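Note that one protein chain of the assembly has been removed; the remaining protein chains are unaltered in position.
Letters A and B mark the chains as written, and numbering starts fresh at 1 in each.
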Amino acid sequence: MTVDVIMPQMGESVAEGTILKWLVHEGDRVEKEQPIVEISTDKIDTEVPSPVNGIIKKILYPEGQTLRVLTVIAQIEPVEAKEAVSGIVGANGRTPTLETARKVETIKAVTETAEIEEVEKRYSPLVRRLAKEYNINLEEVKGTGEGGRVTKKDIMDYTASKPGISAPPTAEAEKKVLERETLIPVSPKRKITADRMVLSKRTAAHVTTVFEVDMTKVVRYRELNKDAMKREGIHLTYLPFITLAAARALKEHPLLNASWTDEGIVQKNYINIGIAVSLEDGLIVPVIKDTDKKDLLQLSKDIQDIAARARNKKLSLDDIQGGTFTITNYGLNGSLFGTPVILLPQVAILGVGAVVKRPVVIDDAIAIRSMMYLSLSFDHRVMDGANADAFLHKIKDILEGWEGSVYERKMSSPPTGYGGVW
Amino acid sequence: MREITYLEAIKEALDEEMARDPSVFILGEDVGVYGGAFRVTEGFYEKYGEWRILDTPLSESGFTGAAIGAALVGMRPVVEMQFADFISCAFDQLVNVAAKNHYRWGAATPIVVRAPYGGNIHGGAFHSQSIEGFFFNVPGLKIVAPSTAYDAKGLLKAAIRDNDPVIYCEHKYLYRRIKDSIPEEDYVVPIGKAKIALEGKDVSIITYGAMVHTALEAAQTLKENGVSCEIIDLRTILPLDKKSIFTTVKKTNKVVVLHEQTKTGGVGAEVSSLITEYCFDYLDGPIIRIAAQDTPVPYSAQMEEAFIPQVKDVVAAVEKLMRY
Partner (left out) sequence: MDIKREDLLQLYYYLKLTRRLEDRVTSLYHQGKILGGAWTSNGTEAVSVGYGYALEKNDIAAPYFRDMGVFLIRGISAKRIMAQYMGKKTGVTGGKEGNVHIGDLNFGVIGFPSHLADNYPVGTGAALAFKIRGEKRIAVACTGDGGTSRGDFHEGMNFAAARKLPMVFVCNNNQYAYSTPLRLQMNIKDIAERALAYGIPSKIVDGNNVVEVYKAAKEAYEVARNGGGPTFIECKTMRMHGHSEHDSAKYVPRELLEEWKKKDPILNMEKYLWENTIAKKEELDSIDLRVKKEIEEAEAFAEESPYPEPEDGMKGLYATPIEEE
């Protein structure tokens, strides 16, 4: 009795998903939980694990196909786990003992001084990969290596001689080159982002208010502590400080931690701050749960962790759901301030600009300080400028008054050890 | 910048670290009054006195254990094995105490064990061994093997400042035979980072220690025959710099691993396995290891020459691989 693999429903409003890459072939043996296909949906690329131990009976749709959720995309013939362990199974379900034997021959032939005889066509892993990428029939390629072997150079020469073969297509579809225009097809993620941006701007009454913050104390604190934190594996940036300040400010100004609904303004009694991460194919906003309950050390670790997992495409659905407030750090790119777009159904978003040394006036004298602009876009349906400004002022106060007391910990310094306390 | 030999580089590193940090001290056989069997610590006894440059009894296990104990209470000892071959007497202390202290009970053990190793000096079986293999499989240790005077000084400083037990393999044959320009200011060569000794595009030779110079000579000959070799000097054996290894394989697609250690179960076997496991689709030929023959080190010159990998062995292997 076959088991179906379906296109999963990833996210509240998702209706479709796109198959990015099959990780198995028909006939492959798979184990329960083993990833079998990569899919792309609403703001998250993820893998679908096999529901059972078994053999892939049929793959129903090719890569690139977009389907409604709950569509059956593959079928698996279940097999008892015990049976699955019988000898070595190669990528195509065949036991590659023949291949292995040939390879052993190859190695022996090279390391011993005997001459290599003409053997039937063998292709190295590199050559096979290049042939696949360039879509070449290896039978047609003349081999100039030992015993008539096809080498990398032979492949490159072949592609140069045949004009029809071009560089392998990149992940983001080919570009059709017309005379003065280039058409770039839109990925599912891009389309979804586009729709959301427009919806947000149309729905929420966007206003942006800007504050200037003196980050000098934070800068100094970071300088003093970054080496110690590096020993713990943390690269300390300004973002954890700002996140911590925002979480504290949200506690005092809960109106910014809310949603506009037809019934009324829903204030959330938990604070989950999302941190926008920029990837090649678009933005993703992983969320730190219960941000207000974490200290600077924990926030640094969390931010570092979710950024890394976002880049490695290892975020789970839970990681990107449940946000109540968002921070976007465009200061990384050098931007001083911007007017960020609110991420519905939230009511505010904090834009963080670059930290730049500037001359400022303090007590009627000029001093050089590290300055930063914070831009808060807020939904004017839910609150007025006074609320937003009070919130932003609180963040400013926390950052400008930063002292060392938040983070107190004895780091292990050799060689006295620290007695098993990890 | 000035030019110094490999041995002078080691000496300078020790001298500068001892002057900079009072917790650094040296112990070993004949290191004090005699100045060390190879004269590495000549003059130190007069400069630092008998309690910072200690002449120990003939007990490698005893004084390595003592180094560990001193390290646990705040010192940074540098143990000198008179010849790397004698490090086996301290195997238990290194493997079961030093390597495991931090993992087991959180105590850093910042010792450095200097091991003068390598052949080509007519030393026979007990004065010519390469010993990195004995400890390669012991998690918790670090092993480094510089090939130039610049790296010798920088790596020794890094090893002394590192908080883990480091086995520092210094090649005896290179002591007085190679020189390098080194800067005046303090510098450190980071542990765990390989170096590109020569850039090339046709074949990668991954190697370390004195064999780097053998590879460079072979590369010269090969260049005249139109083969461009890239030579990776590992510098650190444990932990291996996987990133550098994979980068060069992806670049040239053909690999030769070269070391003076004996072949079976040597570092080259691990490098080779890593490459097949993680760079399989980038290989345009099998990975060839060139290493010492699987015997103890023979004494007679003709036999020793056949034992240690020579320039002609490297050239022959690369040419065969290029023809594949």
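As a convention for this text, a contact is a pair of C-beta atoms (placed from the backbone, for glycine too) under 8 Å apart; a residue touches a chain by one contact, two chains touch by 3 or more.
Since the model is a prediction, treat every value here as computed from it, not as a measurement.
Which of B:Thr41, B:Gln93 or B:Gln261 touches the hidden chain is settled by the complete complex: it is B:Gln93. Of the candidate positions B:Ile4, B:Ala71, B:Leu258 or B:Ile290, contact with the unshown chain belongs to B:Ala71. Touch with the chain that is not drawn comes from one residue among B:Asn163, B:Thr221, B:Gln293 or B:Gln310, which is B:Asn163.
Within the entire complex, the positions of chain B that touch the omitted partner chain are 25, 51-52, 54, 56-57, 59, 61-75, 77, 92-93, 96-97, 100-110, 139-140, 142, 162-164, 191-192, 239, 242-243.
The criterion applied here is as follows: only the chains that are shown with their structure count from here on.
Centroids built from CA atoms put chain B at 40 Å from chain A.
By the touch criterion given at the top, residues 71-75, 105-110, 163, 253, 280-286, 288, 320-321, 323-324 of chain B touch chain A in their complex. Those residues of chain A that touch chain B in the complex are listed here as 103, 106-107, 110-111, 124-129, 145-146, 149, 151-152, 412, 414-422.
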